[in-house]
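Omission of a single protein chain aside, the complex is shown with its protein chains in their original locations.
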Amino acid sequence: MTSITGKKREKIDRLAELAARDDERGVSLWREAFRRLRRNPAAIVGAVILALFLLIAIVGPFLVPYPADAQLWKGEIRDNIGYFPGPRADNWFGVDHIGRDEFSRMIVGARQTLLVGVVSTLIGLAVGSLIGGIAGASAGLGGKWGRAVDNALMRFVDMLLAMPSLLLAISIAALLGAGLTTVMIAVGVVSVPVFARLLRGSMISQANSDYVLAATSLGVRKPKIALTHVVPNSLAPVIVQATLTLATAIIEAAALSFLGLGNNDASIPEWGVMLADAQRYLDAAPRLAVLPALAIIVTALGFTLLGEAMREALDPKLRK
Amino acid sequence: MALLEVDDLSVTFARRGQRTVHAVDGVSFSVDAGEVVGLVGESGCGKSVTSLAIMGLLPKQPGLRVGGKAVFDGTDLLQLDDRSRRDIRGRDVAMIFQDPLSSLNPVIPIGLQVTEVLTRHRGMKGEAARKEAAALLDRVGIPDPRRRLKEYPHQLSGGMRQRALIAMAVACRPRLLIADEPTTALDVTIQAQILELLKELVRDSGTALVMITHDLGVVAGMCDTINVLYAGRVVETARRRPLFRQPRHPYTVGLLGSVPRLDAGRGERLNPIPGSVRDVLTWPDGCAFAPRCTRRVDECVGEPPELVLTHDGRSYRCVNPAPVPGTPPPQATTTASTGAADDAAASTGAADGATAGPVPAPREEEKP
Partner (left out) sequence: MFRFIVRRLLQLIPTLFGLSLLLFIWLRRLPGGPETAILGERGTPEMRAAIRRNLGLDEPILIQYGRFVRRLIKLDLGTSTSTKRPVVTEFFERFPGTVELTVMAMIIAIGIGIPLGYLAARRRGRLFDHLSVGGSLIGICIPVFFLAYVLKAIFSENLGWFPSSGRQDPTLGATRITNFFVLDGLLTREWDAAADALWHLVLPGLALASIPLAIIVRITRASVLEVLNEDFVRTAEAKGLTESTVRRRHVLRNAMLPVVTSIGLLTGGLLSGAVLTETVFAFSGIGAFVAEAISQRDYPVLMGFILIIAVVYVLVNLLVDLSYSVIDPRVRVR
């Protein structure tokens, strides 16, 4: 691949390397990072946003006043003059374009949005970690064959990485046809190369560390070293990246919905789809777009704030 | 009047929620025109911070406080505004840094890095500046200077880079040159060449030189006067010969004693100073070196030791200095390593006391 992709790679690899570095004072990396997180206002804001989001997503759907897909106020809609009942005592956020309670849809939508974000991140994490883990293990511990496996896998990963993420997601969604599963897979695949490079880089720098050398010289078998030493110590940057990926997953899912590749099951409210649907009623009822958009922005911001703060907390160069 | 008179210089870093750090805690020394003065001490003793404070180069940050005076030729450098300070820097007072590779801008040719000083302070431009830059490179012993001007730092060897930095520093014939560990990052053979070059420049142009180093070899070969720093204070000041012949402060004694000696038997052990520079008492609580000191007495703890001036112009900051050979040890020595200071000793692990006792005074010929 081109050397510029190489630089994109380096960025990811650097995160891996930084986070994998041991703390010289011997304090547990995680405890130290957590202590720094608690002092970072951005991390706290992010955590509060996420806590609220999780609470709404988990508990909310049991408490909503109306079923999310019931068109209870269909009769009040005047589509031809663009009239949809606005916020009132019965419907706190008003009524949507086909007569459903917007408030209930927002709450239930939180769960769907969380589901899309989590599942697609898990897909990226699982597949990416599998590829990166195999590549890292082969590169770090294997001989000639190991390097060959590593090379082949990374070539593939670099090719994916060179594609703009939205384009990759669109191509995959085109393959699978519109739908909720499609969105999750397409958005998940986009993050595969990132996770793969990250885990591999972090594993290789772990494999080159002194304690692995020590374990090897004590006669511990290689697969055991990989499982008991290398993998657990490589997880920190992967967790940080997963947090950041959750944010982009939610945004990308919204973009796919906008292009008509999203969830086509109208009965399941999801913020991305709600936002995409609302674009036709922007003049009549801007709140139908603004509410889900704000929800997406705030949630993505929460994940990003927390993820960035975690990255900073784990980066020894940024410690002060 | 000395060329540079540093008086009670202090640098403190205050951070919210953390203890204020006294990096430099009342340092005083002076430099005469044409004189070579050494600032010696372990890493972390404040010698680099001292030089940066004089130059006004400490990174600006909240909580940084610089106190005292640094009077250069009648003006207090610490009181100057930014603009006048920039006028003096590079023209009257110049500085050479430790790591020549990172101290040079990697993306600009050497030539521009030399000529920009000439343009700034001597108003030279174009071919005139280039010619002068080539002459400067030639003067610091860089062969083929015309070609080197077009090259980038990564194309030069370590020694050449340091020579180039020196050329930039001496470009305006400064009256004072501060060299902060100029040879630490270099090979031993190159070190000697660079030191020789500095000596030559100082001798030829009458520039005063402040040599900051932890390397006593450098000090022995170059300096007229030496200030030994410990934990942000000067603990001993003396001319070179007396310092090496009769060190008075136990820290100086330790520094000299920890240098490997050629004439020592193979079975003999080195004499490192026990503990590390982190094991300090804060000065207001007593002598900062006390926790590591082999000549510690009760009086060391409680209040800071006064600076003792001796009749031959040297000074030390110690209540129980090493004896001058030939004089009977003062009474206080007998109480060394006993009494109230033991708890401090225990915390450093230096309490084995085996190293206590008369300190051998190294002969001057044994310079490392």
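Chains: A and B, in written order; residue numbering restarts at 1 for each.
The rule is simple: a residue touches a chain if its C-beta (ideal position, glycine included) is under 8 Å from a C-beta of that chain, and two chains touch if they have at least 3 such contacts.
The model shown is predicted, which means the values in this text are computed figures rather than measured ones.
*Asks:* Among A:P65, A:P87 or A:G177, which one is in touch with the chain left out?
*Replies:* Spelled out, the listed residue whose C-beta touches the missing chain is A:G177.
*Asks:* Given that one chain is not shown, which residue among B:A23, B:M55 or B:L256 touches it?
*Replies:* Once the missing chain is taken into account, the touching residue is B:M55.
*Asks:* Among B:G90, B:P182 or B:P291, which one is in touch with the chain left out?
*Replies:* Touching the chain that is not displayed is residue B:G90.
*Asks:* Could you pull out which residues of chain A are in touch with the chain that's been left out?
*Replies:* Residues 1-5, 7-8, 155, 159, 162-167, 170-171, 174-177, 247, 251, 254-255, 258-261, 275, 279, 282, 286, 289, 293, 296-297, 300-301, 304-305, 308 of chain A touch the chain that is not shown.
*Asks:* On chain B, where is the contact patch with the chain that was removed from view?
*Replies:* With respect to the unshown chain, the touching residues of chain B are 55, 57, 59, 62, 82, 85-91, 94-95, 97, 99, 102-109, 112, 116-117, 120-121, 152, 154, 165, 168-169.
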